[in-house]
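Every protein chain of the complex appears in place save one, which is left out.
Every chain is named by a letter (A and B) in the order it is written, and numbering of its residues begins at 1.
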Amino acid sequence: MKRYIINRLLLLIPTILGVTFIIFTIMSLTPGDPGRIILGQGAEQADVDQFNRDLGLDRPFLVRYVTYVANAVRGDFGLSYRTGRPVYESIRNRFPFTVTLAFLGVLGSMIIGIPLGILSAVKQYSFWDILGSVSAMFLAAVPGFWLGLMLILFFSLRLGWLPSSGVGTYQHYIMPAITLAIPGAARILRLTRTTMLETIRTDYVRTARAKGAKERTVVWKHALRNALLPIVTSIGVSFAAALGGTVITEAVFALPGLGTLVITSIRMKDTPQVMAAVLLLSFLFMIIILLIDLTYGFIDPRIKSMYR
Amino acid sequence: MNNDYKKQSQVKEVFRRLKKNKPALIGLIVISIIILVAIFADFIVDYETVAIEQNISQRLRPPSREHWMGTDGFGRDVFARIVHGTRVTLSLSLVTTFSSAFLGSIIGAIAGYFGGRIDNIIMRINDTIMCIPPILLSLSVVAALGAGLRNLFIAILVASTPGFVRLIRSVVLGVRSEEFIEAAHALGTSDIKIIWNHVLPNAMGPIIVQSTMYVAGMILLTSGLSFLGLGVQPPVPEWGYMLNEGREFIRHSPHLIYMPGIAIVISALSLNLLGDGLRDALDPKLKN
Partner (left out) sequence: MREKLLEIRDLKVIYKTDEETVEAVNNIDLDLYKGESLGIVGETGAGKTTTALSIIRLLPYRVAKILSGEIIFNEQNLLELSEKDMRKIRGNNISMIFQDPMSSLNPVLTVEDQIAEVLRLHMDYGKEMIKKRVKEVLQLVGIPHDRMFEYPHQFSGGMKQRVGIAIALACDPDLLIADEPTTALDVTIQAQVLNMIDELQSRLKTSMILITHDLGVVAQTCDNVAIMYAGEIVESGTAKDIFEGERHHPYTEGLFGSIPNLDIDEKRLNPIQGVMPEPSMLPSGCRFHPRCPHCMDICIAESPQSKSFDGHHIKCHLFL
């Protein structure tokens, strides 16, 4: 197991470098030069050139990339074009908020999706199964931003129960978390249902029944643990969706997270800021994927024994 | 000759199974209607005078006989904007899906067919791109190139192609080991011909299913980015951007929120239903 973990950690390094390279390449496709964007149309050409030289923008692409990575390792993601201050400063305060939100969203989708999926599968073709499948189908088609607006309309404006924007209390988290959770919950419900239906029909579940095990034991001990394997894998997809979804959710509820920072920075053409935020969220995503893979190794003895 | 016959009966069989699947059939009918609305939008309501022209005296009217879905903050008819928005959203989603399916199929087929180092390099890059959450990837492209229709297209293309590459590669890997490919090789058929004539047709089923599902996802993604103000630019009517504009009036004119959202949900839902049915009809084993 130790070897497996070390293996996976080592694999993370080239992936991080690769992701950085891709984002860095995309960002350097920006037409026009940063000096002109920041100093404005009225600035002297000499000043603009000097500015670009100070930022090292006149050097070759690969040199700039290596410099960027070398600085980033030390926590220096460059200066914001807009404020002139290190971009890391504005990210530091917003990062935990966005991460919390994303975790709440994924947690919410699992809490809703997995039990309902099991229920649907165990009671296949029953009223609950049909209700579950139909609502999952429907909710998978609901865009997060619209769901958020509808929640505001109903719970904030009509009923006045929950605040429609901003942060402060736990109540501020409720609607954003639901907005993030619902699309994922729909997906997880459907996945749980199909994998449970498959495992319930396997030979080893029949063996368990032939032993005289109760239906509850059969479902929870024999079927679920096996069905859990693909579900655990799919949590990675949920996180990707949730981390991306925070951008939209934060915009709907006017929340001070990385998402709103990314949107404002895109409008202000503040490339270093966008790049740092996107990179950090991607790193987080990769670490989550790694953790999921490790969990998988613990649940599935076939993988566990491969690395013993 | 024989092959043609087989292909035809296969299509028939798929259609027969699809017809038995009620939800999929409903999805097919609804999406067909939506496509017709998109094609004949100009015959339903005029673009310039009704969907674009502002009329401040008529602003924020609730739904009435004159304006079925009310009017927006600029006094434009919401129904007209939804109808013409169908054209924008649907064509954008279809074009992006088709493009990324096309691009992804070519790259995936190359990787899967040739294998070895080419496969290794392509898949390394592909997997790395897939480590970036798709919306963030799209946002990076928009951040670099700026907002607007063309850049939105590029942004979504970049984010959605890797999924197709992976899918097609795995299908091609499966097909490649089949005997008829070996037979074609033995006859001296060129690689490109083999890929085009034998490998891709066999990968068509999964491509179609995945594409149908993708269009739904694209509708959500394009309208999402437009909602953030990074996609389609005003005054072009687009469902996501209509929601963005409507937010301001959410308290007193909630119809500006209901209508575009319902349009998005219905389109995405019918595509999902159809995609689900197609998947079951094409290959019951493909479930998940």
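Brief remarks on what is shown
Just so we're on the same page, a contact is a pair of C-beta atoms (placed from the backbone, for glycine too) under 8 Å apart; a residue touches a chain by one contact, two chains touch by 3 or more.
The structure displayed is predicted, hence computed values, not measured ones.
Touched by the hidden chain within the whole complex are the displayed chains A. From the options A:F61, A:W161, A:Y204 or A:W220, the residue with contact to the chain not on display is A:Y204. Among the residues A:N226, A:T246, A:T260 or A:Q273, only A:N226 touches the chain that is left out of the figure.
Contact with the chain that does not appear here is found for just one residue of A:A213, A:V232 or A:I292, A:A213.
Where subunit A meets the missing chain, the touching residues are 125, 202-214, 221-222, 225-226, 299-302, 305.
Note that only the chains that are shown with their structure count from here on.
If you average the Cα atoms of subunit A and of subunit B, the two centres end up 22 Å apart. The touching residues of subunit A, when paired with subunit B in their complex, are 15, 18-19, 22-23, 26-31, 137-138, 140-146, 149-150, 152-153, 157, 191, 194-195, 230, 239-241, 243-245, 247-248, 251, 262-263, 265-267, 269, 271, 274-275, 278, 281-282, 285-286, 289. Subunit B contributes residues 23, 124-125, 127-129, 131-137, 139-147, 158, 216, 220, 223-224, 227-230, 240, 243, 247, 250-251, 254, 257, 260-261, 264-266, 268-269, 272-273, 276, 287-288 to its touches with subunit A in the complex.
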